[in-house]
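Missing here is one protein chain; the remaining ones are kept as they sit in the complex.
Per-chain residue numbering starts at 1, and chain names A, B and C are given in the order in which the chains are listed.
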Amino acid sequence: MENKLLELKDVRVKYHTLDYDVMAVNGVSLELNKGESLGLVGETGAGKTTLALSILGLLPKGVGEVYEGEIIFKGEDLLQVPEKRMRDIRGMHISMIFQDPMTSLNPVYTVGDQIAEVLQLHGNKHPDERVDEILGLVGIDPSRKVCYPHQFSGGMKQRIVIAMALACEPDLLLADEPTTALDVTIQAQVLAMIDDIQKKLGTSMILITHDLGVVAETCDKVAIMYAGEIVEYGTLHQVFDKTRPHHPYTVGLFGSIPDLSSDKRRLEPIYGMTPDPSDLPEGCYFSPRCNHCTELCKQKGAAIHVSEDGHMLKCHLFTQENKEAAE
Amino acid sequence: MWRYILKRLLWLIPIILGVTLLVFALMSLKPGDPGRVYLGLNATQEAVDAYNESLGLNDPFFVRYFNYVKGLIKLDFGKSWVGGESVNDRIMSALPQTLKVCVYALVVAFITGLPIGILSAVKQYSLADRVLTIIAMILACIPVFWLCNMAAMLFTLKLHWLPATGLDTWKAYIMPVIGTAANTIGLTVRMSRSSMLDEMRKDYIRTARAKGAKEGSVIFKHALRNSLISVTTTLGVNFSILMGGTVFVENVYAIQGLGTCIVRSISNNDVPMLSGCVIILATFSVIVNLLVDLLYAYLDPRLRAKYVGKKKVAKARKEALNDAN
Amino acid sequence: MKKFLALILALVMALSLVACGEKAPADDGAADDGVKDTIRFQIKNEPTSVDLQNDGTVLGGFICDQIYGKLVTFNDKSEVVGELAESWEWNDDFTQITFKIRENAKFSDGSDITADDFIYTFSTDSAKANTYMAPIASMEAPDAKTLVLNLKSSNSSMLKFLTTYHTGVVPAGSMEATDIARGATAYSGPYALAKWELGQDMVLEANPYWYNAENVAIKTVDYEFIADENSALVALESGEIDFMYMASTIGITSVETIATNDKLATIAADQATAGMLCLNFAMPELDDVNVRQAMNLALDRAAIAKVSTTGVPGGNVFTAEYFGDDYIPGHDAPAVDLEKAKEFMAASGYPNGFDVELKTPVMFSKAAAIVQSNLAELGINVTITEIDASIWVDSMIKGDYQMGFMTFGNLINDLTGFINLYDPAAALHFNFDSDSTSFDLMSAAFSVSGADRTAALTEFADFCEADLPYLGLFMENAIYGYNADLYVPTPSGCGYDIAGMYWK
Partner (left out) sequence: MQTKAKTKKQKNHGAAYDIWRSLRSNKVAVVSMVIIGIFVLISILADVLFDYETQVIAQDIMNDLQSPSKEHWFGTDSLGRDYFARMLYATRITLIISFSSVFIATALSIVIGGISAYFGGIVDTIIMRILDVFLAVPSTLLIICIVVALGNETVYIILALVVYLLPSLVRTVRSELMINMENEYVEAARSVGAGPFRIMLIHLLPNSFGAIMVRCTMSFALCILSTACIGYLGIGVRAPAPEWGRMLSEAQEYMRLHPYLITIPGFFIMIASTAFNLLGDALQDAMDPRLRGYRKMKKKVFARRKK
C-alpha cells in the first residue's frame, strides 16, 4: 500500500461555458505506484491534458471544475487541499512539462533564473550549484544559463523545461506530449534522457501522448482514453500483446499504425470523429464508431471487466451476458 | 548596444531636418506681409518692402530655407514678425514650463494608467473591469479643452480648491497635469489591459503556475514584465500626443509655455514663432521616441541580445569550453 | 523588476530637472507685512519689450507708463500738470518751451535727474524717428535743472506729446549700457522694474526716490499674463488677481458677470477709438449723399452701442486724444428721426430703397442685426454676411465690402495714422468719399497751428457733417474689472497710474 503514489477514483471534470457544459473527463479511476510510469494514450480531445491539469489543480479558474471523484496523492485528497498547500506540492512533489517548448519559457528572464525560481520557491536559498547540476543532468552546458530562451533550439528548450520540472526532484512528473513539437531525432534523445533521469531520481511519470511508439519505449503501464473515459488499462505487455482480446478502439488504434512487419497493404482506420463532449451519445461513447456495436451498447454505458492479471477493459463485448449472447 | 544607439541617433538628423523642411514649406505657402504687420498699417509701402527685403523674403525658396536651417543649427530661430522679438528667447523661456507639464503628465498617466489596466485585466469581465474600461474609453476621447474648462469652473470657481492660473505652487500643477494626461491615461489603461490579457494567455504563465508560484508573482513577475515591453512603446507616441494637448491646457490655465506661444502666434499670424515652437516640440517628441526605443530595447532581451552582438555570446561559450577541458 | 523601475524614475528626474532648470518655482509675491501693499495686475500678453522709444504694442506702453517718468502728465481732470518738471512756459509763437525740473527728481538708483539726461534721451536715433519727438528741432540745458526745447514749427500740441511714455527719460548713457528692451539701468517713473525674466512673472517695485514717493501706497506690482479672457475672469473671481486689464478693454459679458459679483467692481475711461459703419463709395447707391443722410438719421445708436461695446453712443472721430488743445467739440450723434430720413430717401436717387450686403465679424453680429432692422424702415434691405474674424480686417482694408463695421482702436494709435484715414494713397484707406476733399481739408488743417488750425478743423468737421464719409456709431471706452476693496482713481488722459491706487 505504501508504494501507491497516486490514486484517481471516478474523477469527472467539466468546463462551464455560458450556454452549455463540456464533459471533458467522465469517470477515470487509476493507480500509480512509486517509480512506475504510465502512458496515457488517446486522440485529441479525449481529455488527457484536462486530467493532468486537474491533478495539479491548474484547470482555468471558474471554468474547469472537478465535480466528482477524488485524487489521492500520498494519502492526501488534492481536491480538498487548500491553495497554499497545493502550491507547495506543485513543482516540489508533482511537476508538469508542457507540449510546446517554444512558448513555455518566459522570454524576458534568463534560463538560469527560471530554473532557480522553482528552487527558491521551495526553500532552496542559494540554488546556483543545484541549477548547474540539473542543467548538466539534462545535457546543457551550465555556462549557458545566463542566456535567454530565444537563444536555444526547440530541443534544448524542452530540456530546460524538463530541468525545471525535475529541479526539486518531484515524486510525480506529468509530461503532456513533451516530444510532439520536436522532430524525430531530437524526440528520441529527449525520451532517452527522460527515461534515464526517471530511473536515476526514481520519479514516477504519467506520459500523455497520442503516439503508441513513444509509450512502447518508456512506459510500464498504458491507459487508453476515449471521450473522457479509460476504455483499456493494463501493463505494456498486456496492451501490446496481439493475442489478447482488446477493446475495439484499441484495435482500431493499433490498426492505424503502419506495421512494417506485416504484409497488410491497407490500414484499417477508425471511421467518424470523436463525439462532441457537450453532446455525448447515449450508452457507450464509442458505439457510433464501433463495428461490433450491438443494441445493448447503444442503450447502456459499458461495464468494466477486469481480467485476472489486472487487464481492464470497458466494453460490453467482454461482460458476462454479452459473452453468453456471443456463444 | 552603442552601434544601435549611434545608428538611431544618425537617423534622428534626417527626420528633424525633414520636420524643418515640412514646417518651413507649409509656412512659406502662407500669404503674409511681415513688413506691414511690424511697421503698422500706416507705414509707407516702400518701408514695408524694404523691411521684407531685409528679412530676405524675396529670395527663392531654397535660399531662404538654407538660411533658416543655418540659423537653426546655431539655435537661432530668427525674429518674430510681431514686435521683432527674438524667437529664441521666447522659446527658451517657454520650453521649461511645457516640458514640466508634459513630463509630469506622462508620469501621472503611466502611474495611474498601468495599475488600472492590470487590475481590469486580472479581474476580467468583473464589474470593476467593465466600469474601468468604459471610464478609460471616455477619458481617452474627452476633448482636452472642454475638460479643462469644466475643471477650472468646478475646482476654482465653485470649490476654491485649486488656483486658476500659472504654475507657482504645487497645487497649480494639479489641473494642468491631469488635463494634459487625461487622454493618455485612457490610452494607457486600454493598452496595458490588452497587453496583459495577451500575456496572461501565454504558455509560460501556465509553466510558472506549474512551478507553484503564487498568483501575485505570476502576474507581477512574469506577465507584467512582458506586457511592460509593449506598453513602453506607447510611451513615445503618448508623449507627442501630450505635447499636442498642451496648446489647449496652457491656454486655459494661462501657463507661459510653448502652447500659449503657438496660440498667440496663430492669432497674430506670426510665422517664425509658430514654426519655431512646432520644430522644437517635434524635436523633443523625436528625442523622447528615441529614448523610449532604447528603453524598449533594454527591456526586451530578444532585442538587446541582437544588439549586444554575437561576439559576447561567442566569447562566453569559448570561455566555458576551455574551462571544461 | 526593481532595475526597471529605477530606470524609469531616473529618466523622469533627468527630464524634469532639465525642464525646470535650477530656479525654484517663483515665490508667492512679496510677503505682505499686515498692511496690504501689493497688487496682482493681469494683462493679456507678456510685453515683447520695455523700450520706451520703439515699443509699438499697447501692453508694453502701459508698463513703460509706470516705470519711465515724463516731463508733464494729465491729472484726473485731463489737464496737463507737471510731473518731473515743476513748471514750464511757452514763448509767444509756440516754438520754444522752457521746463524747470524738480529739485528732488531722482532716478531709482538715487542719482539726480538733470536736463542732460533729457537731452541724451531725446537725441537717440530711435527718439528722432519717433513721431512724438519729431517736432523738436534742438535742445539746450542752461543749467542742470532747466531744459529748453526749440520746435521746428509752432506746435501748440507739443505739450500733449510730452505726456506720452515715449518721451520718458533714462539716465544718460544707459541706452548703450543695457539692452533697453529688457530694462534700463535706472528708472525715472513711480515704479522700477525689479524682476523680469522672459516667460516668468514681471514685478515692479515702488521707486523710493520718486518725487511724491510718500503717497504711493502700492509697493509691489506683480504682473500676471493671462491671454484667455475667460481664464482671467476666473482668476479675478477666485481672488488670484486683483486687477483685470486684458489689452485695451474687457468684454461685455465679463462686465455683466462682474456686475453680478459684489466683491468685484468695474471702472471705465473714455477711449480714443470709435466704432463706425463704413460705406464703400464704389457702390452708386452709397455714393448718393441723401441716402447717407437718411441712413444717418435712421440708425438707433443707443441700441447699437448697448450690444457692441461697453462705451457710449456717439459718432465723430475728433477726440481730445488726437487734437490736443485745439479739440473741437464733437458733433454728437443725431437722434433717430424717421420722417426726416424718409424725406432724404425720397430726395435721393433711390426712393424705394435698394439691396446692400453688410459684412460683420461675430462680435458685431448683434449690432448688424439692429442696423438691418433700422434700415429696413427706409426700404433698404440689408443682408448680413458673417465673416471670419481672421479675414475681417484685411477685407475692410482692401475695400472688399459694401457696408462694414470698423473700429479704429486696433488700427491706429497716433496722429499720422488718423490723418491717413482720408489719404486715398495711404495703405489704410476706407474708400471715404470718391474724391479727396476731406483729405485736402484735413492735411490743410495740420499744416497750420493755433487758431488757424482750429478754424480749419471746424471747417473739416462741418464738411464731414454734411458729406458723411462714414456713419459714426459709438465711442468705445476702456473698462476694467478689479477687486472691490481696492481704490482706483478715475483714469487720466493716458490710462491708469497704479501709483494712485491703494487698498481700502
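Definition applied: a residue touches a chain if its C-beta (ideal position, glycine included) is under 8 Å from a C-beta of that chain, and two chains touch if they have at least 3 such contacts.
Just so we're clear, the structure is a prediction, and the values are computed from it rather than from any experiment.
A.B. asks: Among B:M137, B:I174 or B:L303, which one is in touch with the chain left out?
C.D. replies: Answering carefully, the residue with contact to the hidden chain is B:M137.
A.B. asks: Write down which of B:F66, B:W146 or B:W161 is the residue touching the left-out chain.
C.D. replies: For the chain that is not drawn, the touching residue is B:W146.
A.B. asks: Pick from C:D37, C:D112, C:D337 or C:E386: which residue touches the chain that isn't shown?
C.D. replies: C:E386
A.B. asks: Provide the residue numbers of chain B that touch the chain removed from this figure.
C.D. replies: Against the left-out chain, chain B lists 11, 14-16, 18-19, 22-23, 26-27, 29-30, 134, 137-138, 140-146, 149-150, 153, 157, 190, 197, 201, 240-241, 243-245, 247-248, 262-263, 266-267, 269, 274-275, 278, 281-282, 285-286, 289.
A.B. asks: For chain C, which positions touch the chain that isn't shown here?
C.D. replies: 228-230, 251, 253-254, 256-257, 260, 307, 362, 365-366, 368-370, 384, 386-390
The rule we apply is simple: only the chains that are shown with their structure count from here on.
A.B. asks: Going by C-alpha centres, which chain would you call the most central?
C.D. replies: The most central chain, going by mean C-alpha position, is B.
A.B. asks: Calculate how many whole Å lie between the centre of chain A and the centre of chain B, each centre taken as the average of the chain's C-alpha atoms.
C.D. replies: 53
A.B. asks: Mind checking the centre-to-centre distance between chain A and chain C? Centres are C-alpha means, answer in whole Å.
C.D. replies: 92
A.B. asks: Could you state the distance in Å from the CA-based centre of chain B to that of chain C?
C.D. replies: A distance of 41 Å separates the two centres.
A.B. asks: What are the residues of chain C that contact at least two other chains?
C.D. replies: Counting only residues that touch two or more other chains, chain C contributes none.
A.B. asks: Give me the residue numbers in chain A that touch at least two other chains, ranges are fine.
C.D. replies: none
A.B. asks: With touch defined as at the start, can you tell me which chain A residues reach chain B in the complex?
C.D. replies: 56, 58, 87-92, 95-96, 98, 100, 103-110, 117-118, 121-122, 141-144, 146-148, 150-151, 161, 164-165
A.B. asks: Give the list of chain B residues in touch with chain A in this complex.
C.D. replies: Contact set of chain B toward chain A: 202-204, 206-214, 222, 225-226, 229, 299-302, 305, 313, 316-317, 319-320, 323-324.
A.B. asks: So in the complex, which bits of chain B are touching chain C?
C.D. replies: 36, 40-45, 48, 80, 82-85, 89-90, 92-97, 99-100, 103-104, 106-107, 110, 149, 152-153, 156-157, 160, 163-169, 220-221, 224-225, 228, 251-254, 256, 260, 263-264, 267, 269, 291, 295, 298-299
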